[in-house]
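All protein chains of the complex are present and in place, except for one that has been dropped.
Read from first to last, the chains carry the letters A and B; within each, the first residue is number 1.
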Amino acid sequence: MGRPYGLLRAGFPFFKTVGMRRHTNFPVDVALGKENRLYILCRNGDASMVRKYTVDEDNLGEIGGVATWGVAIITDNEENLYISDEAKHCIASFNADGESLGTWGEHGDGDGQLNAPAGIAFDAEENIYVADALNHRVQKFTKDGTFISKWGSHGDGEGEFDMPWGITVDELGDVYVVDWRNDRVQKFNSEGEFIFAFGKSGCEDGELNRPTDVAVDEHGDIYVADCGNDRVQLFNSESRYVEKFLGDATLSETAIDYMMTNAGPNRMRDMANLEPQKLFRRPISVTINGDGLLFVADNCSYRVQVYKKHAIPLTEQEFGPPRRSPTLHQE
Amino acid sequence: MSNADVALTAHLMRRAGFGTTLTELEEYVKKGYENVVEDLVDIERCPPIDEDVVDRYFGASEGGYRTTWMYRMLNSPRPLEEKMALFWHHVFATGVGKNQHILASSMQIDMLRGVGLSNMREILLALSKDPAMIFWLDNNENRKGEPNENYGRELLELFSMGVGNYSEDDIKDCSRAFTGWTFTQPPPLYPQGYYPAHFAFIEEEHDNGEKTFLGNTGNLNGDDIIDIIVKQPACAEFISRHLYNFFVADEPQVPSWSVTPPQDPDAIDTLSNAFLDSDGDIRHILRTLFNSDFFKEARFKKVKSPTELVTGILKLVGTYQKPELGMAKYPGATTLMGQELLNPPTVEGWHTGREWIDGGTLTERINFSVGELSDASKPGIGQIISRLKSNGSALSPDEFVDRCLELVGPLDVGETTRESLSRFAASQGDLNIGADDAAEENNARVVRMLQLIVSSREYQFA
Partner (left out) sequence: MAVSQKDPVLVVVELKGGNDFMNTIIPYTEGVYYDSRPVVGLKEEEVLPLNDTLAWNPNFEPLKDMYDQGEVAIVQGIGYPDSSRSHFRAMDVWHTCEPIEIGTEGWVGRVIRELDPNGENVLTGVSFGKGLPRALALSGVPATSIDNLDTYGLMTDIEADPQRLQALEIFKEMYSPAIGTGVVMDYLSQTGLDVIKGSDALKKAPAMYTSEVEYEENPIAKSLRDVARVHLADLGTRVFYTQHGGYDHHANEVPSHPKLLAELSGAIRDFFKDLRDHDASDEVVMLVFSEFGRRIRDNASGTDHGTGGGAFIIGDHVQGGLYAEYPSLDPARWANGEDLEHTIDFRGIYGTVLEQWMGLDPTPVVDGTFEQIHPFADR
């Protein structure tokens, strides 16, 4: 299935909220399983755990002690979990029941060595790309940790990085890297050849402030967790800014259950301004599934906010020809 | 550079900062004492800490606020900014135990960091608008017609002037002036975590009647009260004595100040004059303090607070110069030694000086220090070993002790300690530090010597 010729963007409404304090403390990333299963990586202090939910918020338990400073979590085709640990400089893997499948990676700057690994992503062959943050580069490994290739060095030129963070691979095999301290996203082919970059420092539409993660959906749309601006931005496949998400949270089912037995907090909530409670606080990761559900780890609000994309693919007949200039006249 | 310069600069950095690594100390000494004082006081001369990195690695966690603060103490290129936040935290002691709102308490520290080196008026104004303080001393319950005098009283007694400089009527009208100074309701902790509270002035709850405060009559509001306070010589003296107690030498505990005169009245005069001459400009007062003889002569005249001990040891061993795993345990260490940051026991703050020490806290101090110094591969210990090597291939027991004392401080020790350390050194003969085949054994000897030095009574002093 190729990418659509064009897209009628009908809307991207808020869908639901998942989690609450104590269940999903400081979520940093979300990975997807089959049957709507979610693996939410939570990092608090020097310890990280995985909370297992379904999208419907059925609690499937937790896996403790998966990392110290966990950054990112991804799943392979068997629904095994891979988690990067930027303090221990390694990638740890577990099955969905939490049994360890081993850990690889060692501290250093040689080929295959890691220094504060951050984002991780599978390609179609289940090789793992790692954003090797303090080595300012991307490395590619087999999923059991055999080094394949690398690119990048410290700097702000094309193909250079300053502490890269999130990383993703689209269905065509291209790689998107969040170049955290350069406030931009860079796109490469699977050989590491530079394709384009977008974003610059700032808080206007399309500008970025210490972005942390990136996701790409089947239409080629690019989602960037613009963490320092407390928002998520959507860019089209050519990196043109489309729209932004500021947070629209509701109370999750778990939170409603809690509030129903807590009279005092109900009163406090009633006395407080509701507006800020909806907004993202440090949205740190973005994940999108095949149904167009966008999961945003709302790090400082202890929850995941979920949006649902409504877009209709357009054929060439349904989508007028490209224009160089804006026009006032609708044909 | 003379030994006296090194000793004096190290003294300055223990007091105005949190100690130094050996490399940092050498750089400071090269700059010259007065220059270092200027760098410390005029903070814009140095860059701020790399906030991005702090945020990336320590950005969010429930225990993280204390950890992050301690990381700042260790690594800020503006150490006095952090030291003044700690100073004001001692004076404006607000406990997270009551509010259970670690974010509000942490934001109070951020506020103190922000205004700590400005002037007294700005500081008291920011304090009076700080939600953690307002809740701590019940000013959120202070309303027209039903005043709550808790904040009004402590503002005068503990935060600005000390007892004996105002009447009970002054307290009443001071409290009335702060009616309606409250904060907005933040959402509850569950389900979405801490949200900040913000200062709010509620006109309907404010008493607009006539008030008389220290001889000034009118429809005084809180800021008018603060304007009056900061012009009082009593305020200048009180803050000067606090600064002296924190930066120069241990004074008796604060509640006894109204009856016990300062140990160095001339020094308090000097500082008070600097206060009054500059309308309470903290930078000016501190510049005066650090350049004074009474400060320079006050080496080791203060018992280190737990925070100073822990940060000093970490500087000595040179760890945590960038974000690393394990930093979170250090706020726990100061807690076991009697100083839980963000949670002083009462509004009087921590009792300092010798009251930091009892059997339990001394045990914690020594075991902590010995534990941190047990690994020769730590960068700071490695540096000490390489400096010892630069003295030649062999050190006599006395040379070994002397050099270690120099590199740890320089630390002045009494005869008893000096002799004990020498006896220990002599029991193993000369230290053939240049002998590479004995590196492991030599490193162990150095480590043991350093462990004994930091266990000494003298090391408990700043």
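Criterion: a residue touches a chain if its C-beta (ideal position, glycine included) is under 8 Å from a C-beta of that chain, and two chains touch if they have at least 3 such contacts.
Computed from a predicted model, the values in this text were never measured in an experiment.
Per the touch definition above, the residue from B:Gly371, B:Gly392 or B:Gly429 contacting the chain not shown is B:Gly371.
Within the complete assembly, residues 22-23, 59, 257-258, 260-264 of chain A touch the chain that is not shown.
Considering the complete assembly, chain B touches the hidden chain via residues 95, 97-98, 100, 250, 303, 335-336, 345-347, 351, 353-355, 357-360, 362-364, 366-367, 370-371, 374, 414-417, 419-421, 423-424, 427, 448, 451-452, 455-457, 460.
What we mean here is this: only the chains that are shown with their structure count from here on.
Between chain A and chain B, the centres computed from C-alpha atoms are 40 Å apart.
Taken together, the chain B residues at the contact with chain A in this complex read 52, 55-57, 59-64, 67, 184-193, 195, 324-326, 328. Contact residues on chain A toward chain B in their complex (touch as defined above): 20-22, 25-26, 43-46, 68-69, 86-88, 163, 180-181, 210, 249, 251-252, 254-255, 258-259, 262, 264-265, 268-269, 271-274, 276-277, 281-282, 299-303.
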